[in-house]
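Just one protein chain is left out here, and the rest sit where they should.
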Amino acid sequence: MTDVKGDRSKAPHQQDDPDLYVHVTRRTEEGVWIRGAKAHQTGCLNSHWMIVMPTLRLGPEDRDFAIVGAVPADAPGITYVYGRQSCDTRHLEGSRLDADNARFSGQEAMVIFEDVFIPNHLIFMDGETDYAAMLVERFTCYHRRSYVCKSGVGDVLIGAAAAVAEANGVDKASHVKDKLVEMTHLNETIYSTGIASSYQAKPMKSGVYLNDDMIANVCKHHVTKMPYEIGRLAQDLAGGLMVTMPSERDLDSDEIGDLLRKYLKGRSDIPTETRMRLLRLIENMTLGRNAVGYLTESMHGAGSPQAQRIQIGRQMELDYKKQLARRLAGVGGEEPVPAEGGYFERVFETEEG
Amino acid sequence: MTDVKGDRSKAPHQQDDPDLYVHVTRRTEEGVWIRGAKAHQTGCLNSHWMIVMPTLRLGPEDRDFAIVGAVPADAPGITYVYGRQSCDTRHLEGSRLDADNARFSGQEAMVIFEDVFIPNHLIFMDGETDYAAMLVERFTCYHRRSYVCKSGVGDVLIGAAAAVAEANGVDKASHVKDKLVEMTHLNETIYSTGIASSYQAKPMKSGVYLNDDMIANVCKHHVTKMPYEIGRLAQDLAGGLMVTMPSERDLDSDEIGDLLRKYLKGRSDIPTETRMRLLRLIENMTLGRNAVGYLTESMHGAGSPQAQRIQIGRQMELDYKKQLARRLAGVGGEEPVPAEGGYFERVFETEEG
Amino acid sequence: MTDVKGDRSKAPHQQDDPDLYVHVTRRTEEGVWIRGAKAHQTGCLNSHWMIVMPTLRLGPEDRDFAIVGAVPADAPGITYVYGRQSCDTRHLEGSRLDADNARFSGQEAMVIFEDVFIPNHLIFMDGETDYAAMLVERFTCYHRRSYVCKSGVGDVLIGAAAAVAEANGVDKASHVKDKLVEMTHLNETIYSTGIASSYQAKPMKSGVYLNDDMIANVCKHHVTKMPYEIGRLAQDLAGGLMVTMPSERDLDSDEIGDLLRKYLKGRSDIPTETRMRLLRLIENMTLGRNAVGYLTESMHGAGSPQAQRIQIGRQMELDYKKQLARRLAGVGGEEPVPAEGGYFERVFETEEG
Partner (left out) sequence: MTDVKGDRSKAPHQQDDPDLYVHVTRRTEEGVWIRGAKAHQTGCLNSHWMIVMPTLRLGPEDRDFAIVGAVPADAPGITYVYGRQSCDTRHLEGSRLDADNARFSGQEAMVIFEDVFIPNHLIFMDGETDYAAMLVERFTCYHRRSYVCKSGVGDVLIGAAAAVAEANGVDKASHVKDKLVEMTHLNETIYSTGIASSYQAKPMKSGVYLNDDMIANVCKHHVTKMPYEIGRLAQDLAGGLMVTMPSERDLDSDEIGDLLRKYLKGRSDIPTETRMRLLRLIENMTLGRNAVGYLTESMHGAGSPQAQRIQIGRQMELDYKKQLARRLAGVGGEEPVPAEGGYFERVFETEEG
C-alpha cells in the first residue's frame, strides 16, 4: 500500500516524477502495466502474491493512480531492496549472544515496479478515484486494530526487565515493582483497546464484519507512544550495563573471559551469561533489530500518529456532543437531543440501534 | 462498603476506637447489632435498602468486622450526614445560570450506625474473615469497570468545550481542533477499556459472569488521571472568563446588565447568555459540584489509584513473562513455555482454554 | 491589558462592535477619550492607577486601538464588575473552617471604560501600531516569568498533602512518599525555569534588563500543566473525604458534632478538626477560590498555552539547528556553522557574545 510519496505537500499527479506513486503507464486489451515503488513492505519476501492499492485519498486528476490489482511476487519487472536495520550485521558475526533475540527477527523491503503487468482478471479497481479514500480507511481500520500485537511483544519486554531486576538483586524494591506495574498498565491498555475494537465490530452490507474504527484508531495511537515508554522503563530496570557491556568475543576470550564472568556477575546464584543474555535481549528490543518493529514501526505502521488524529477527529461527533452540553447548560428548549449519528447504538442495544 | 478507617496504618482490631470500622457489638438469638460508620455513600439517600460489607482484607483477629447484612434505609439507629460540595450553595440562590449544570447533580452522605439491628435472615456473612478479601476483590472488579460511565460525562465536557470555542470564534484553529481530538482520544480510552473488561467476562461456578479484573483495574486507573487532563484541556479551551465572569445577578441588574451583555459577547450571532451558560457548565464540571463526581470521585471511588496498582501487580503473571523472555534470550532449553496461569486462554480460544 | 476580544477570529477593527477592544473614540487638544473593557484584572480593586495598553499585534487599520495611557482608578466613566469564584459565598457564611484558606484570597474584576479621559501628559502611545506587538512581547516576557510565584503556592499544597497523609496514618507508605517527590520535582521545575529566565537577563539599549524570553515562555508553559498535576496528586493523597465531608455547621451542631469528631478521626493523636481544616485547604486550592488562582489563572494568565507555543516557535532558531544537523550528517562542506542568532552567546561568554 505505502507509496514512496516523494514531496508530501503534493498530490500524486502533481509530483515532478509521477513514478513516486504507483500508477498505470499503459493499458492493453489484456490488462494494465504499472510503475512505481512501495516502501516498508514487512514480510513481502515471504509472500507468494502482492496486492497493490492506493495509499491515500485521490482526486479526479489522480485517475491513473487508482489501481488495485494482484501480482505474483516473482513477476517480471519487480525489484526488491532489503532494508538495513539497527545492529543487523550482528547476525552475520556467528553470534550466539550479542545478536539476541536469537530466534526471531523481521525485515522490511522496498518493492520497485518497473512496468509490471496485471491481467484484467486480477484488477480490482482501475480509475475509481472516488473509492480510494474509503478503501484506505477500511484497510487502516483493520490494520490499526492489528497493532494489538505489540502487547505480546510488550509482555516479553516486561518479563525481560523483571528477570534482569532479579539478576541485579533489586526485584524486591518498591520502585522496581511499581515500574513493572506501570509497564503492565500501559501494555494492557494496548491489549484492551485492541480487543474492544473487535468486539464492537458490525457487519457491513456484504456480511463482512468491520471492527470499530474510532477504537482502532485509539488503540493504534496509544501504540505510537506506549511502547516507547515501556521501552524506556525497561532500560531503567536494565541498568547502564546494557549499553556498556563487552562483546561476546571478549566473554569467549581465554585472556579475559573469566574476568568478565567474575565481574559481570549479579546475584550469585544466577550465571553471568544469563544476565548478559537478558540485557542483550532488552538492547535488541529497545535499540537493535527488534526496536525497529517494537518502536519505529509502532510509530509509523498502519499510519503515522497524525493519521490517527485526523481519523479520530472525523468521528468525534462534535455536533451531537455540543447539543448534549447545550441542553445541560440550559441553552435552548427541553426537548431531548436526537440520537443521530449512532452515538447510542454504539453503546446500547436501543430500539433505534 | 467504605468504612471511615481511622488510622490507616492499623488493622480494624488495632484501632484505638473499634467503631472506626463497622462491626458487630452484640449477638442475640434473632440477629446482630452493628456499630460504625460508612463514608462517601453516593446515592444512599435515594435508596430503600443498604447492604453493609467489609472494606478490606481481614485477619483472624478482625472477626467481628466480617459482617455483611441488609438494613432498611430508615432503620432505627441510622444517622445520615450530608456532605458539602464545592459551590453547593449556588443551588440555594434561586439561580438560573450560575448553578449550571442546572438539571443534575449528585450527593454523598456519611452513614452512621449506632447499634443497628440486622435479623438473621438478612445476614449474609458473619465472621468468615477468610472470604473478606475475595468479597472486596469481586466487588471492586465490577465497580472499577463501572467507571466507564465517566466517558459519558467526558463527552458532555468535550461538547461544552467545543461549543465555547465556537462562541469564542476560535473553533477553526488547528490547536483547538487538536485539543478536542486529544480529549476524545483519552475519553475513548476509558470507554474502550471499560467495555473490553465486560466482553472478556467469564462465568464463575455459580453461572454469574465476572468481568476481566486486570482490564477493570486498567480502566479505573485511567479514570484516576484522564478526566483531570480532559478537564484541564476544557479549561484551556474555555478561556479565563470561566473564573472571572460576573454573577448572574449582575447580568440581571438594571444598572449593568446591558453592559455585560455587550462586553461579554463572543461571536456576534451567539447570545451572550449562551456563552455564559456554557462557561458555567465547564466551571461546574471542573471546579464546582460536578467536579466532585467527575474528578475527585473518579480518583477515589471504587478504590484509590494505589489500590489498582496493587491489583494490577497481583495479576501481571511475571513468572510466565520471565520465562518468555528467557526463552527468547536463549537461556535454558528449547522446550516451549507451558501456558499456565491462563495467559493464552485470555486471548485465544485454545484447546486448553 | 486583556481586552474582552469578542469574536477572536477577527482583528479589532473587524469586530461588529468596535468597543470590544479599548480604543480612542474622540481626540481633543487636551487628550483622548477611550471606550471598551478589560477583563480578568487581578488586583485592580487595590490599585490607585491603571495603565491601559493593547492586547495583541495590531495592523495599520487598527490605529485607534493603539493606545497606551494612565488613568486614576476612580476616573469618571469607569465601572468595575467583580467576578464570581468557585465557593465564593462560603466567605459570607461566617465560616471559620469551610472557607479555608481562611487568611488569603484573590479576586478579579472586569473594568469597563465608558468615555474615560486621558490627558496628553499621561498618553504613552497613540496610533503607533507597529510597536504594539513588541510592547505585548516585552510585557509577556516579564509577566510569564513572574508565574514562578506558583511554585510558592505549590509548596503549600505539598505541605498540605503531606500533613493530611500524616493525619490519615499513611505517610510512611512508599507510594505516598513517591507522590510527594513527584509533586516536588514538578514544582521545582517551575521554580528553576523561572529563576533561570531572570539570571539570563540581558540589558536593553535603555539599560533596563529584560529576562530570557524563551525560558520565560518555557516556565509559563509548564505552569499551564504542572499545577494541575500537583493538584491531582494532592487530591490523591487527601482521600475522598475532601469532597464528601460534612459542613462546619454539622461539626458545630449539638446533635451530631460529637459523632463527627468521633468518626472523622484519623490518627488518634491528631484532632479531627485539624484533619478537616487541612482537607478544606486542599479543597480550596484544587476546587475552590484558590483553585481559580492556582489552576485556571495558571492556565490563562499572561497568555494561554498556545501563546507560549507560538513564542517558543518564533525563537527556536530552526535554521541554525538544521545547519548543525546537516554538518554532523556530512551534508555540505566542512566549514563550521556560523554562530548567528545568538545561539552561543546565550550559553557561553564567547568573543562574539
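We just call them A, B and C in the order they show up, numbering each chain from 1.
Here is the rule we go by: a residue touches a chain if its C-beta (ideal position, glycine included) is under 8 Å from a C-beta of that chain, and two chains touch if they have at least 3 such contacts.
Just so you know, these numbers come straight off a predicted model, no measurement behind them.
Participant: Could you tell me which of C:A37, C:M53, C:C141 or C:I158 touches the chain that is not displayed?
Facilitator: Candidates C:A37, C:M53, C:C141 or C:I158; residue touching the omitted chain: C:I158.
Participant: Using the document's definition of touch, tell me which of A:R26, A:H121 or A:R267 contacts the absent chain.
Facilitator: In the complete complex, the chain left out is touched by residue A:R267.
Participant: On chain A, what residues meet the omitted chain?
Facilitator: Per the touch rule, chain A residues meeting the hidden chain are 2, 4, 6-10, 16-17, 19-20, 37, 39-40, 79, 81-87, 89-90, 93, 98, 108-110, 112, 168-170, 172-173, 175, 224-225, 228-229, 232, 235-236, 239-247, 250, 256, 259-260, 262-268, 283, 287-288, 291-292, 295-297, 299-301, 304-306, 309.
Participant: Residue by residue, what part of chain B touches the chain that was omitted?
Facilitator: Contact residues on chain B toward the absent chain are 174-175, 178.
Participant: In the full complex, which residues of chain C touch the absent chain?
Facilitator: 96-97, 100-104, 155-160, 162-163, 166, 177-178, 180-181, 184-185, 188-189, 191-193, 195-197, 199-200, 214-215, 218-219, 221-222, 274, 277-278, 280-281, 309, 312-313, 316, 318, 320-331
By our rule, only the chains that are shown with their structure count from here on.
Participant: Which chain is the middle one, judged by CA centres?
Facilitator: Centroid comparison flags B as closest.
Participant: Taking each residue of chain C in turn, which ones touch at least two of the other chains?
Facilitator: Counting only residues that touch two or more other chains, chain C contributes 175.
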